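Every protein chain but one is kept in place in this view of the complex.
Up next is chain A:
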Amino acid sequence: MLSYPFMQNAYMAGTLIAIISGIMGVFVIARNMSFLTHTLSEIGFAGAAFGIFMGWQPLNGMLLFTTISSIGVGELGAKSSRRENSITAISALAIGLGILFLSLADSNASYATGILFGSVIGISRANVVQMMILSISVLVVVVVIYRYLKFDSFDPIGAQVKGLWTRTLSVIFLVLLAFSVSVAAQIVGSLLIFILLTLPAAAAKYFAHTVGMMISVAVVFSLIGVWLGLYLSYVTNWPVSFFIAVIEVLFYFSALVYQRIRA
């Protein structure tokens, strides 16, 4: 299996995606941003479609759209109820635009399913390199602002009292999230990104009680999902996102059951 270059690329890209998603996911869960992550992935879809329409790499279109909108959402700030409604509106607009760009670009249907549901064969070595650069940038920033991010995500009231620049921090986090979403979309597809960015971390929360341990557990859960998913997809020729979704959902429900038994 690993003698095929496309599988090598898929495994390299998949490993990066799993690591980034596991780390970012812990903060996504702590900050209650599952919903926003889902929206960012729809915006990513619009961006990818726009990229195809413009004749760019879909990843570049995605980065452009998700980054701009994450800064927009951060600035939107304000009351969370109003934010939820605005996010729904933005999400509707994004899906509409995505469909428009795809139809204008006159590309074939398989390209569209590739963006939406992800694909294994679509990833070139150049993609892997670009994803690696993006992932490393995200990692470096997370390491540098780790303690701030941790405080602000797990105790926003305490962080505010301490006088941390919580507003700026939340914009930085959203931009990091935009990068992560764009990277992860390459394999799992924009519709299913939130699986990797939420479920492993949501499950990890029941097994670990420090931020560091939660990140480790979440990374392990997403690595298992991605590696096993790629293998099963190779063997059965079924979509990789299907397997990743099933595996992560299993982790999540096992975590719930574990919690129930222990309580």
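We adopt the following convention: a contact is a pair of C-beta atoms (placed from the backbone, for glycine too) under 8 Å apart; a residue touches a chain by one contact, two chains touch by 3 or more; residues count from 1.
Keep this in mind: contacts and distances are computed from a predicted model.
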Considering the UniProt annotation of the chain absent from this complex, which name among "Cytochrome d ubiquinol oxidase subunit II", "Na(+)/H(+) antiporter subunit C", "Metal ABC transporter ATP-binding protein" or "Phenylalanine--tRNA ligase beta subunit" applies?
-> "Metal ABC transporter ATP-binding protein"
Sole contact to the chain not displayed, among A:Met24, A:Val120, A:Leu134 or A:Val211 = A:Val211
Among A:Leu164, A:Leu232 or A:Val246, contact with the omitted chain is made only by A:Leu164
Chain A positions in touch with the non-displayed chain are 143-148, 150-151, 154-159, 161-162, 164, 205-206, 208-212, 214
